[in-house]
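Taken from a larger complex, these chains appear in their original positions, while the remainder are omitted.
Read from first to last, the chains carry the letters A, B and C; within each, the first residue is number 1.
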Amino acid sequence: MNAFGRVFRVHIFGESHGTSVGITIDGCPAGLPLAADDFTTDIERRKGGKQKGTTPRQEEDKPLFYSGVFNGKTTGAPLTILFENNNTRSGDYEKGRAIPRPGHADFVAHQKYGGFEDFRGGGHFSGRLTLCLVAAGVVAKKLLPAVGISATILEIGGEQDLEKGLQKAIDQKDSIGGIVQCVATGIPLGLGEPFFDSAESLLSHAVFAIPAVKGIEFGAGFAAARMFGADHNDAIQDATGRTVTNHAGGVVGGITNGNDLVFRIAIKPTSSTPKDQTSLNWETGQVETFSIKGRHDLCIALRVPPVLEAVTAVVLADLMLLDGHLPKVHNGDR
Amino acid sequence: MNAFGRVFRVHIFGESHGTSVGITIDGCPAGLPLAADDFTTDIERRKGGKQKGTTPRQEEDKPLFYSGVFNGKTTGAPLTILFENNNTRSGDYEKGRAIPRPGHADFVAHQKYGGFEDFRGGGHFSGRLTLCLVAAGVVAKKLLPAVGISATILEIGGEQDLEKGLQKAIDQKDSIGGIVQCVATGIPLGLGEPFFDSAESLLSHAVFAIPAVKGIEFGAGFAAARMFGADHNDAIQDATGRTVTNHAGGVVGGITNGNDLVFRIAIKPTSSTPKDQTSLNWETGQVETFSIKGRHDLCIALRVPPVLEAVTAVVLADLMLLDGHLPKVHNGDR
Amino acid sequence: MNAFGRVFRVHIFGESHGTSVGITIDGCPAGLPLAADDFTTDIERRKGGKQKGTTPRQEEDKPLFYSGVFNGKTTGAPLTILFENNNTRSGDYEKGRAIPRPGHADFVAHQKYGGFEDFRGGGHFSGRLTLCLVAAGVVAKKLLPAVGISATILEIGGEQDLEKGLQKAIDQKDSIGGIVQCVATGIPLGLGEPFFDSAESLLSHAVFAIPAVKGIEFGAGFAAARMFGADHNDAIQDATGRTVTNHAGGVVGGITNGNDLVFRIAIKPTSSTPKDQTSLNWETGQVETFSIKGRHDLCIALRVPPVLEAVTAVVLADLMLLDGHLPKVHNGDR
């Protein structure tokens, strides 16, 4: 299913080179003020072409409200937002179709969908769909005024000096990976369930919907595997549940404990590297050397922060609505 | 919800010191032979008390079929399996209740459930519930004869010599964490969806249902964040989709690519460390030093492999039933 | 799936002649007082053997709490309740297995489950499973102290004098059908959604889970099809939404309107009639005349009211929890 959430449910659809990409959100409370301007900041943050290492492809990315908004506020009915695809150059992609690009979904999509998939620019698998995630996040964030969600890049290519990491890739004429951290503050204690619907289960479920994510860790994460218990345990210091340390990353027993939610994700290097690669040519049946042309990000991690914030906001909005932390009808006012 | 799966759906219930813990599986194909003996190996693997670093608490852990099995085969109706709790010493736990144990769910459970939670031995949050996961995994594995799933401990306390890692904890009189890897072979290409129901989303969702998991990474995982694209990309070498390397861990674009599924998880040190700790005393309102008595694992990672295999099998059974890789009625025979 | 509900989710399992039948309820708020005595009234109402026209089979039907109850109150963890099957006479059923009984699930179950179904006494298809529905309803009703739910038999065999209708069946030595009406008072305005999750959609979904139901109608129901609009429309008389008439049965546009919820269901005659019948004999391949022995209800509609109330309560509890009308943690007091 291309949808997520139990009561605040986000559906995404569209293809990179179709007419548009979009979302429908079911379960958004009525009365939330929503205007195109609300989306500008996060959409701009997600865009490439603004910095070293991102694609020069430019889209206007203006949200078009197709349903669920009336007089500038949500109505409680399904909220549909579309983004037109104006800046497509399908010709770039079609000629290389015989060779499924390593790291991309070309091969699996072809097999899974019997060759009927829209292969232009990655089709439905395109990173362009993360625009939809960002849009859903804008709505979710507006529902959560008391929650702060902030994602930042920690490393590129293993360097905490991001410029240096990026320069390594430029020098190498290759793409490169990175690590992004997300911190959310103001989270109520008690979100999530033990076992299958733990806060970590739901967050990781949503986070792995972001293309190129290959790992997630909460709090101390993988470092916890090397720690002693007395060092890892977070001592509770008062009746609000505040802990001295936050090795748990804000989740204990699957349930948020009222401390900051902290997690990090690993982003693989952009699959479309400028370097020569080898792959099977379906037409010739031979493994061939080829190179990928077109506009691509050297380091896709650069564009991930607003997307990561967005899926985090979507999960939190769902859990907070489910637990009665948010009104079913918004007051209609900021 | 204490349930997972779209067509092969596993529900867990029970408490550590109640009468029993159990599962109901909905959507298990009819005709699958199922006997108590099928569960022995994985249940024994999960048990503590067999090796250095695990709790001496011993349970018989005999599966009792309450519904869905007739004449030794599944019927297609909901399959309910219970495990009695015989070996409970509630007295161990009640006296310390005023102090919520750091790293445990005591505090969050108390707040979320208004103090009505069954706190004896961790109640529904107890690691004993992982017996239910193991049982579900036994059923799932039997549905997947062509799939091999194997989890192994890679590190304890950062040491790849596991005995050495364990000895560190014993010397330190503390608990310790570890890393467990899961490899699944024989996975059909095409499982999972782009975005929200990616194979990685579903697997991580299920994996974070295992208590003490704090991170997951697929293939190269966090190391991918430090790699160049040309190094990370897995070159496709033939029409089956086999790749030269497997940095992707068997999942590309959210979809299994026919190569081995490979992922690792980080297990935090057992929260019940023998060391003195501090935490809030609810009754006195003071932060106090206390120590945890009772029977506990020094390194819970030791008991994780069969649990990790189990949740992996559950996810794969669900996806393979969904995609028509498994018959709706089993042939009733091995 | 053998489950229903979005946030108050009821799972049923078990077979007529297995060890037991039961339910697991996920999402029941913590703190609800729950004792075996709470179940007595509705379980007794459901039982046969008390009146003309019901089976003499007697079960003790004592609820056994297997999980989710601690110190007499729900804990917020999954609530599992079992009922043992003590009074089974499997011999009655096995000999007739070659002939699938008309009106029963014998034939479809055999085909769907490849012959692996538990056929004893109808197995998982047995009316005994309605005991599980009643139990779920007891829990749901306790969550809804301000809602009154009452089901009554309107007709048996077309007679509004129920004794007379029943006597017709006794005289005819045949089973007979009936009509049951359910009225629920104290329903908040606003439950349900337009279209797919309309209150009528959810109620009918749950109601058709009751064996032998062949129709449902809300308010004027089928009679509305013969009415003029001006006669059918319910005029709103005040700001609470109270209407002069209630032809809508309390639901407009899929949403409860604050008036009483009123609907009726049609119950077919008990499939196990004492009369001779014909059906295919699987073994001989011939259509044969046979008769059903054993203990059966002449009019199953007699036992439906508490079951109908129960599924109604389950739907209402789910919708009211979803819309924030009920606390996530009960006050723990009667």
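Everything below uses one rule, namely that a contact is a pair of C-beta atoms (placed from the backbone, for glycine too) under 8 Å apart; a residue touches a chain by one contact, two chains touch by 3 or more.
Just so you know, these numbers come straight off a predicted model, no measurement behind them.
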item: Entire complex copy count, 3 subunits given; value: 4
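Please note the rule applied: only the chains that are shown with their structure count from here on.
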item: Central chain (distance from its CA mean to the mean of all protein CA atoms); value: B
item: Subunit A and subunit C, separation of their C-alpha mean positions in angstrom; value: 44
item: Where subunit C touches two or more other chains at once, by residue number; value: 77
item: Contacting residues of subunit A [partner subunit B, same complex]; value: 1-4, 10, 12, 100, 102-105, 107-109, 111-112, 124-125, 129, 155, 157-158, 169, 172, 174-179, 189-190, 193-198, 200-202, 204-209, 211, 213-239, 241, 243, 247-249, 252-257, 266-273, 275-280, 282, 285, 287, 301
item: Residues on subunit C engaged by subunit B in the complex (per definition of touch); value: 1-3, 9, 11-15, 18-22, 24, 26-27, 30-31, 66-68, 70-71, 73-80, 82, 112-114, 116-118, 123-124, 329-330, 332
item: Residues of subunit C touching subunit A in the complex; value: 6-7, 77, 194, 322-324, 328
